[in-house]
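Here's a slice of the assembly, chains where they normally sit.
Chains here go by letter, A and B, matching the order in which they are written, and residues are numbered from 1 within each.
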Amino acid sequence: MTSPLSGFVDRALDRVARAFRDATTGAREVVGAPLRPDLPDDELPRLRRQIDVCLSGPGGETAARVRAAELGRTYLGLSADGRRKFLTILARDHGPDADAITAAITRWQEAADDRGKAAAEAALRRALESPAAQLLARFNSLPEGVKFVVDLRAELLRMGRKDPAIARLAEDLRRLLSTWFDVGFLDLRHIDWGAPAALLEKLIAYEAVHAIGSWSDLKNRLDSDRRCFAYFHPRMPDEPLIFVEVALVDGMADNVQRLLDESAPTRDPRAANTAIFYSISNCQPGLARVSFGNYLIKRVAEDLKRELPKLGIFATLSPIPGFGTWLDSILEAQGDAALLPTECEALAAVTDAAHGAAAVKLLLADSAWPTVRAHEQVLKPILMRLCACYLVRETRAGKALDRVAHFHLGNGARIERLNWLGDPSPNGLKQACGLMVNYRYKLEDVDANHEAYADGKIVASNDVKRLAKT
Amino acid sequence: MTSPLSGFVDRALDRVARAFRDATTGAREVVGAPLRPDLPDDELPRLRRQIDVCLSGPGGETAARVRAAELGRTYLGLSADGRRKFLTILARDHGPDADAITAAITRWQEAADDRGKAAAEAALRRALESPAAQLLARFNSLPEGVKFVVDLRAELLRMGRKDPAIARLAEDLRRLLSTWFDVGFLDLRHIDWGAPAALLEKLIAYEAVHAIGSWSDLKNRLDSDRRCFAYFHPRMPDEPLIFVEVALVDGMADNVQRLLDESAPTRDPRAANTAIFYSISNCQPGLARVSFGNYLIKRVAEDLKRELPKLGIFATLSPIPGFGTWLDSILEAQGDAALLPTECEALAAVTDAAHGAAAVKLLLADSAWPTVRAHEQVLKPILMRLCACYLVRETRAGKALDRVAHFHLGNGARIERLNWLGDPSPNGLKQACGLMVNYRYKLEDVDANHEAYADGKIVASNDVKRLAKT
């Protein structure tokens, strides 16, 4: 994944700067020679001046946008260190003005009637807007400006939440981007093998669940019995925001490696009764917590249903990313208490370990355990039960502990089925002892499920609930 | 201009409602039978309940958008009276919550540190958002939803500013639409005779300066020595927001009827040295005070310059809509004081009127005066001078009195030249005694001019200033 730098400088600013050259004389006098990349302390006064001009310089809104472009160029010319200094200065010096807020509050409190209240509210709203965020909002009119703001927020998030000014600016940008990236303004596109190579290359780079190993792996995922959909923003037409990969199959799939097998025959999609969402990847770290993912599955399900009326089941085949870690901690903390007596006996029969928990760890330590029938057989009931407990009963602040579970439950899906050795790849074994789970989307239940989850209730099928109870 | 009703109901809601039918069972139970179009009082409880469900019903964001669509259908099913009642209830009952604002203010005042302040500011910002506006924001994901919100604001503006709740909702929507219609998200399109008839038909309907009399009149305005540009929103692709008509000529045009003459020969656009912006029309009343017009001229000038490098002068040929009315009041109030002695003499020579002001009125009363050389000759110096005074010296609260002058001066143009009998059509004579004015856009001066005007100074050419001084 290349940095947006080159594209931005080459195309966006180039075009804009060229077009308005004469209009920016004032600004460019201030800007002068480029700042040194690391922004040593003696450069900071010049940077501050440049930001000030950008926020309050002469000319109308078009001139202000040109200056914003100049400032963008400055930022992109900096080193990693320099950029962090730049953002820190911007965030600390140009947050909302407390005096203006205080004044607006007083005005509101003293307002005599509705009209006065309304005017005071408008003033208060204005005072609450941070100049830094307003400045960054101007980038939307630059060719690559929207991507620039998204990447800049990614940088802020990487800087962490220690500095409250940085955290606030990141949050300001989240609000701004939530408006820009409102799902109503996004385009859902079906991506197949006829898509531009330049776009497909990005899918390979952005795939976050089951890595795409080659172009033929990718081609297989875009075959006629597969579907891939992505959201795009009109001003970032070459950048997918999130994409989902779907397999059209018969019956709810239980093994992701079989889905990914390039040598498997291609099925007739019109005969399939089930759509399996087997991979969902967010592409833009700068859009974290700007939600459109929960529209994606429902919207895609709806589109698929229209195209292929025989489809009756919509479900995921999902990883359980937190199970491995949780299991370790459980075996450590609770020891044999996490196991049933019969399980301990079964373990004793195949290992020398004195304790059940130790036996489990011992067995799992050999990565070939799935191929040793005796080991696999004894582990299966233990891990299935513990995993069900993990998914159904482990919550934090009323939310599922597992982040993928949280996403789908919040979306209105229910935990449908655990799949033993659903992902026997090294990564699958490490993450969740090879277990995978189907979350099912019944369109008629998603609202009720969503509500139930909002009230702290985790919705699961009877089978899974029974497993979790024992 | 057709109402958005049919399109909206037929396409948008139809599609959405059909797709999510099962998901809205709860909502539709509440909705029940359609409300009666005039919204008699006994229907209001049902309407209130419907709005409440819409704002706080079960399910996630997708369900909420479906319910918004249902409410939209309700609204569109109402009569003009019914709609006004609907909007009044929505605006009055669902404005910002004063208690929540008060609580957030207290929290802010008591916040101990930056982090606490930031959290309180976020709470305050949320409290200031009106639920009514939030509800309407959800329409953006419906196929015709953006147009629906624009038209709904037009309705609010038509209702006037008497009811403060209505005014506030209109203002809330203005803020919302300002984000949606930020110029960075708009598309500028060149419109020529190859454009869809369905779009050209709208230009005919929306043209607000020099009415388009026929399809051949329109074709003439889209000829190879003309240009027409319009802004569009990606979610309203068939609806121009604002459009400008440009003539490519030699030298600054001084007569708009000659520009509109269908029988005039077509010039080679590559040889033209001047681009005359002779008509700018806003198309959407619901976007009043959502500014993108001031980008239009500069952006078009830039595009034209790139296409046709010989263009050196960018100027308007504009009406002076307020001059006629102002002239009447001046002649009424100041009488002969508005005239110079020499002018009074000249008037006396061609009329019997005792007073100069009366003589001017007398001459103007005969609509054929432009064809009576003696009358025209004596009126010319008087009207030119008075018009220059009107444009250069008449301000209100630091702004030019004439609204077209205000638009272009705020944009950074300067008053370049007055054109005697620039529009001798009945409408032109009535509006401004046939006078027209060129506002000139020198790209290198627009920022300085913009600033000067912001400081209350009206920028004009020496010729015009001289005229205004005498």
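Definition applied: a residue touches a chain if its C-beta (ideal position, glycine included) is under 8 Å from a C-beta of that chain, and two chains touch if they have at least 3 such contacts.
This structure is a prediction, so every number in the text was calculated from the model and none was measured.
Here 2 copies sit in place, and the number of copies making up the whole complex of this structure is 4.
Basically, only the chains that are shown with their structure count from here on.
Computed from the mean C-alpha positions, the centre of chain A lies at a distance of 40 Å from the centre of chain B.
Contacts from chain A toward chain B in the complex involve residues 19-20, 22-23, 25-26, 58-63, 96, 98, 101, 105, 108-109, 113-115, 117-118, 121-122, 124-125, 128, 137-142, 145-146, 164-165, 167-168, 171, 179-180, 182-185, 234-235, 291, 294-295, 298, 302, 306, 410-412, 443-444, 446-448, 450-451.
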